[in-house]
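Could you have a look at this structure, given as structure tokens, before my questions?
Removed: one protein chain of the complex. Kept in place: all other protein chains.
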Amino acid sequence: MAVIKKFLYVNRKAPHGSIFALESLEVVLIGAAFDQDVALAFIDDGVYQLMRNQDTSGIGTKNFSATYKALGDYDISKIYVEKESLDLRGLSKDNLMPLTWEDEDDDWAEKDSIQVVSSTELAEIIDNQDVIFSF
Amino acid sequence: MAVIKKFLYVNRKAPHGSIFALESLEVVLIGAAFDQDVALAFIDDGVYQLMRNQDTSGIGTKNFSATYKALGDYDISKIYVEKESLDLRGLSKDNLMPLTWEDEDDDWAEKDSIQVVSSTELAEIIDNQDVIFSF
Amino acid sequence: MKFGIMVSAGPYTHQASDTAYYFTEAALKNGHEIVRVFFYHDGVNNGTSLGVPPQDDRNITTRWSALAEKYDLDMVLCVAAAQRRGLLDENEAKRAGKDVSNMAAGFNISGLGQLIDAGIQADRLLVFGD
Amino acid sequence: MKFGIMVSAGPYTHQASDTAYYFTEAALKNGHEIVRVFFYHDGVNNGTSLGVPPQDDRNITTRWSALAEKYDLDMVLCVAAAQRRGLLDENEAKRAGKDVSNMAAGFNISGLGQLIDAGIQADRLLVFGD
Amino acid sequence: MTILHIINKSPFEKNSLDTCLRLAKRGSAILLIEDGIYAAQKNTAVGNKLAAAAATHSLYALAPDLDARGIGKDKIIDGISLVDYDGFVQLTTETSGVQSWL
Partner (left out) sequence: MTILHIINKSPFEKNSLDTCLRLAKRGSAILLIEDGIYAAQKNTAVGNKLAAAAATHSLYALAPDLDARGIGKDKIIDGISLVDYDGFVQLTTETSGVQSWL
């Protein structure tokens, strides 16, 4: 049987000012088909990717922020947001879009995908990965 | 007679890690033929462009640092280096390459091109420009 | 008023190229003159004829080309920056012994002197970049 | 040991593409295996056949091509990133109705699945970028 | 007349805003665009620094860039004026030159 690896996508850049957030999301969606143990981390300006109420109509670019809400449908349920990054930016979880997944082992109960974690917790998570894609 | 404009080239990026320092220098050299009132400012990591003893043989890129020494031959004599940027990086003028020009109005005396200026002085200089190229 | 525009970032990768476009368009709509749009550094990649963005996205290159057509804009790619990054018009391709070129409509290749000249001619020069 | 390499920055503009090259070369010389070099974001620009750097500078693309030839390297450009930025092989060019392609020797175009696959196959995956 | 300073980088990621605040002459104008607009949010360490600069500089932010990033207009520092692309052009005509802190 194939080994399942721990994949972490590290998102540290703000959306819209550069394409990294969008192109990172494209990797995540393709990667979801590979049945690995996937998690996403949002650190530094990466937390801005999850902001509510993004409206790109005035800058003429694609508003890909809605796509994050589809991650649960791709069985991506581990979304780590660093607390220190939120704090520094005057943000809390309430400023972020709600992201959920349905747990098939728990009668398809809808559960929260976002876990706000401390630096110490995140350091442990990062150190435990097999493959880290950085954006 | 054509109006002479004040041109300032603002260099804020370190050399070698990206191409901006090299491509900025290419503009400066071409621009020297246009008889404008030219000055260069080195701010933030831009001050690293002028470091002595750069040796790029190990990374296989062009060592363009010697070209700064030729600026005097192009009648570029106003090179401003922000003191605060040097201080923050633990550097002083002694760490920078000596850059000189020959003053034709003073019997071709060799003079220092580099002026280490305070933020306040540099703010005044920047505000007085007609054209600012930023790199 | 006369504006010179320098675009230092590639299309899609950084928003700078979008902002430069909207600024240029707004200036023209408000009756100002654009002396030149000069593409430098990765900005030269705005001039590729081979870009195929997704259907639901903007096409940055054809948008520039259309603006140039409408307002008779002078859009110049720096020759040295373009050669380094693989943007060639027919002349440059021939000179380099390449059998293809990839310059989009409305873009021209010229030297850095055109950037300096834009600075001299324009009342305001703006840099949009990364 | 098996390595996967992701290159996220364009040639010349950022040193990341040079570092990726030297790392890959050193790994090969030391007897390691390179599962794949995957070019993403502006990294796809490393694969252009039209780059003409100054005579006294390195040619980043031909250097990659030579390394691929010597070690039978698998070098892949992400198709979506490449289309957006104007990097097309003959098939992609034909499909997009373009009459020219600009893919250098040794580079192939494929999907993002090849990046994930590199992560799965390799013992170590490294990202070089801006 | 003084110049217009433009910031297009996040103040949490890069040093562009700090350098601009150090080198923008008293009385000059500062415009936040692209990822630079993240500086506009009040009640952060960065926002407080910028709020202090409102006493000595004219502050502007590009509204479509705020909207794109989901930063509500009620969340931004008092004293920042919002402009659209036409207003951006207008600003450059009212100042004597432009410096972009990339």
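For reference, chains read A, B, C, D and E in written order, and residue numbers begin at 1 within each chain.
Quick note on the criterion: contacts are C-beta pairs under 8 Å (C-beta built on N, C-alpha and C of every residue); 3 or more make two chains touch, one makes a residue touch a chain.
From a predicted model like this one, the values you see are computed outputs, not experimental measurements.
In the whole complex the chain that is left out makes contact with A, B, D, E. Contact with the omitted chain, checked across B:Glu26, B:Asp45, B:Glu102 or B:Glu121, is made by B:Asp45. Contact between chain D and the unshown chain involves residues 1, 3, 8, 15-16, 19, 22-23, 25-27, 29-30, 32, 124-130.
On the side of chain E, the interface with the absent chain consists of residues 12-15, using the contact rule stated above. In the full complex, chain A contacts the hidden chain through residues 10, 12, 43-44, 82, 84, 119, 122-124, 126-127, 129-132, 134-135.
As a working rule, only the chains that are shown with their structure count from here on.
Listed here as common contacts of chain A and chain E: C. With contact taken as defined at the outset, chain A and chain C are each touched by D, E. No other pair of chains has as many C-beta pairs in contact as C-D. Centroid distances from chain A, each centroid being the mean of CA atoms, peak for B. When chain centres are taken as C-alpha averages, the shortest distance to the whole-protein C-alpha average belongs to C. For this pair, chain C with chain E, the centres built from the Cα atoms lie 26 Å apart.
Between the CA-based centres of chain B and chain D the separation comes to 35 Å, rounded to the whole angstrom.
Residue positions of chain D with contacts to 2 or more other chains are 12-13, 41, 54, 57, 80.
The set of chain E residues touching two or more other chains comprises 8, 34-35, 97-98, 100, 102.
Chains touching one another, given as pairs, are A-C, A-D, A-E, B-C, B-D, B-E, C-D, C-E.
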